[in-house]
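Removed: one protein chain of the complex. Kept in place: all other protein chains.
Coming up: chain A.
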Amino acid sequence: MSKILVVAEHRDGVLRQVTYEAIQAATLSSAENDQLHVAVIGHQLESLTESLSRIDAEKVYLTDHPDLQQYNPEAYATALKQVIDASNPDGIIFGHTAIGRDLAPIISAKIDAGQISDVTNIENVDDQVVFTRPIYAGKAFEKKVFQSSPWVVTIRPNNISAADPSDGKAEVENIEYAKPASLRTVIQDVVRNTSGKVDLSEAKIVVSGGRGVKSADGFKPLQELADLLGGAVGASRGACDADYCDYSLQIGQTGKVVTPEVYIACGISGAIQHVAGMSQSKIIVAINKDPEAPIFKIADYGIVGDLFEVVPLLTEEFKKVLG
C-alpha cells in the first residue's frame, strides 16, 4: 500500500478547482488500496470548513499559522516538509500553478525526489504509471515514468477531470507550524490582479487579442466578451511587445500555455510561437481581417472580418441567447 499526498490550494475560502483535479490525479496514479492524504496550508483555515468536509481522503493535514497567510516559499516549504514527515507519502501532487511551480522544486530537492512538471495526462500502462507532458510548449508531447520514490508531480490545470467533491470522511490532523530559525524571505505586499477576474490558466473560455487590437483600449470589447462568458483575456506576444497589455497575459511558447474549452483569437495572425501556446484548446475560433492569416489553418471556426465589428456583435448575440 502506498500513500499519495495532494497539496491543496485555496482562494477566498474555497478549494481551487485544480485541487480536485490533483485529487483525481492521485487516484489515477495509485493502486486500489492506496491512501490519499491532503495537505492544506494557510491561515484562518476555518473558512475552508465546507470545502474540507467534502474531501474524500484518508487524512487531511492542516497547518494554520499567521506566517502562512501569504505564499512565502521558505515558510511554505517548512510547513509542507512537516506534513511530509507526518504523512510519509510515496508521491506528492501539486497544481502547476504560481504556488505549485514554485514550491514543488524546493520540496523535490529537499526530499531528493524526481519531479515531472506540467502533467496533462496520467495512465496506467503495464502496471506502471505513465505521465504525459507537453514539451516545446505543446509542439510535442513526452511520456515519462519515475525510477525512484518518493516522487513529485505538478499537474496543469484544466486537463485532468476533477474528482467530484463527495461527503468526506477524512480524519483531520492539525500540524503545528514550527517556524524556521530565520526567514530570509519577506513578502512585503501582494497586489491582487483585479482586472482579470478569472485566472487565465484555469479559464474555460479565453478571448485573446493580437496586434489587430491596435491599442490598450482595443482590449475593451474583448474583456466585455470574456466577462459575459465568464472567461479570461489573453494576448499574443505582438500585443504585449506593442505595450497594449501586460506580459502576464501573453500566451505562447514564451508565456502561458492554455487549454480552454473555447479559444477566441481576435486580430491574431497565428505565428508558430503563439500557436504552440493555444493549439490544444478544444475549440478555436479565429476572427481576422486577413483571410490568409495562418490562424485560420488551425481554427475550427473562422470569421473573416474586423474584430471591432465582430466582437461586439458576438457579445450582443451571446447576451441574447444566454439571456
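Throughout what follows, a residue touches a chain if its C-beta (ideal position, glycine included) is under 8 Å from a C-beta of that chain, and two chains touch if they have at least 3 such contacts; residues count from 1.
The rule we apply is simple: contacts and distances are computed from a predicted model.
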Not-shown chain resolves in UniProt (candidates "Carbohydrate ABC transporter permease", "Tat pathway signal protein", "Electron transfer flavoprotein subunit beta" or "Formate dehydrogenase") to "Electron transfer flavoprotein subunit beta"
Just to verify: which one of A:I4, A:V60, A:L200 or A:V213 makes contact with the chain not shown?
A:L200
Who touches the missing chain here, A:G42, A:P89, A:G138 or A:G238?
A:G138
Please identify which residue in A:E46, A:D189 or A:D217 touches the non-displayed chain.
A:D189
Touching the missing chain, which residues of chain A?
70-71, 73-74, 77, 97-99, 101-102, 104-106, 108-110, 112-118, 130, 133-148, 151, 184-193, 196, 199-201, 205, 229, 240, 246-250, 253-255, 261-262, 272-273, 276, 279-280, 282-285, 291, 296-305, 309-310, 313-314, 317-318, 321-322
